[in-house]
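All protein chains but one are shown at their positions in the complex.
For clarity, chains are labelled A and B in written order, and residue numbers in each chain start from 1.
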Amino acid sequence: MLRWFLPREEDFFGFFERHAALTVQGAREMRRLVQGGQDIPAAATRIKELEHQADVITHDCVERLHKTFITPLDRDDIHQLITRMDDVMDYIEAAAFSVMLYDLTEMKAPARALADVLVRSSEAMAVAVGGLNNLKKADGILQACIEVNRLENEGDDILRAALAELFRGATDPLLVLKWKEVYEALENATDRCEDVANVIEGLVLEHA
Amino acid sequence: MLRWFLPREEDFFGFFERHAALTVQGAREMRRLVQGGQDIPAAATRIKELEHQADVITHDCVERLHKTFITPLDRDDIHQLITRMDDVMDYIEAAAFSVMLYDLTEMKAPARALADVLVRSSEAMAVAVGGLNNLKKADGILQACIEVNRLENEGDDILRAALAELFRGATDPLLVLKWKEVYEALENATDRCEDVANVIEGLVLEHA
Partner (left out) sequence: MLRWFLPREEDFFGFFERHAALTVQGAREMRRLVQGGQDIPAAATRIKELEHQADVITHDCVERLHKTFITPLDRDDIHQLITRMDDVMDYIEAAAFSVMLYDLTEMKAPARALADVLVRSSEAMAVAVGGLNNLKKADGILQACIEVNRLENEGDDILRAALAELFRGATDPLLVLKWKEVYEALENATDRCEDVANVIEGLVLEHA
């Protein structure tokens, strides 16, 4: 395997930051989608495109790992981090495609609330990711991680209330099933932001 | 960041043990809830309170990690362990809230059976956790881990039979969906006990 002569350590942080920025963009696009009045297939296609760009970054990052002698964090940690970050985007894409494929055209308030939590959670995650190149400045990173954790709890509460409301007085079980899946995909995306925050918190601890 | 002058190593084991004790309490409260004849909102509120106490312990444990020079286990392992332990409690709370929010008042036998497995699984997990301060005495810990694994299989079998029974002759798809979610949350809680047991098994291996 060809190895680079002069590995540029900082590139790994660049991968993380570009990946997180795409996730924030995807979350915002998703929030617009559930606000209603959108061309849903067009929005889902844009999200798929963002997801694809994130995939390419993940792939490039892993490939770079194989070509670099000295890495700024443990190889395994870099690998785990970028892999987990990818999961967030996958759930955003899943939520968008569920809305599209199930022909859900009338949007629901809890979907908007969940997408809003997701946007804020991905933004806080991006802040934590942005701090990785200076793990000694732990306070800002940890504060962002705490915010991601808090938002995950908020998302959980919204999901519970949303499901209770969805079932109460429902007449069409298939429609319940469809929205349940969209709500859960949105909440899962927020969950995965928390997984990323947990990995970052672990890294801060290791390098404290 | 302020660091403690004399870190007391044993405190981390105290966090684990108190956390595990709360989980056992939560599981037992859940078992009572599905035995029927309970004030369900009151029971769910008690479980939420236990979950909150466990959250505080998790938070304190992670904060202590940041203030302690020397830790009795790898920082990252402590972090992973307490995080995974927290997942068990989250699913117990989720199960309780599903019962409450879906207005399920007539309890079902498989829910009782699953909650019973969960209680025994959380108890075995607590035994494994209680052995962490002496990883050299591996036999007792590993036996508890094997018991957690066995119970997870038992829970799996109960869940399968329960779902088959639920669908067979069902007339109300929404009621099926609701109970399916409760059953799965209970089984997921048992699953997460197994995740904790797997982390502990890994720790025993590392320190053998």
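For the reader, a short list of remarks on this structure follows.
Just so it is clear, contacts are C-beta pairs under 8 Å (C-beta built on N, C-alpha and C of every residue); 3 or more make two chains touch, one makes a residue touch a chain.
Values in this document were obtained by computation on a predicted structure and should not be read as measured data.
When the missing chain is restored to the complex, the residue among A:Thr45, A:Gln80, A:Asn133 or A:Asn153 that touches it is A:Gln80.
Mapped onto chain A, the interface with the missing chain covers residues 1, 62, 65-66, 75-76, 79-80, 83, 94, 97-98, 101-102, 173-174, 177-178. For chain B, the list of residues touching the undisplayed chain reads 138-139, 142, 160-161, 163-164, 167, 170, 173, 176-177, 180, 198, 201-202, 204-206, 208.
The working rule: only the chains that are shown with their structure count from here on.
Here the CA centre of chain A is 26 Å from the CA centre of chain B.
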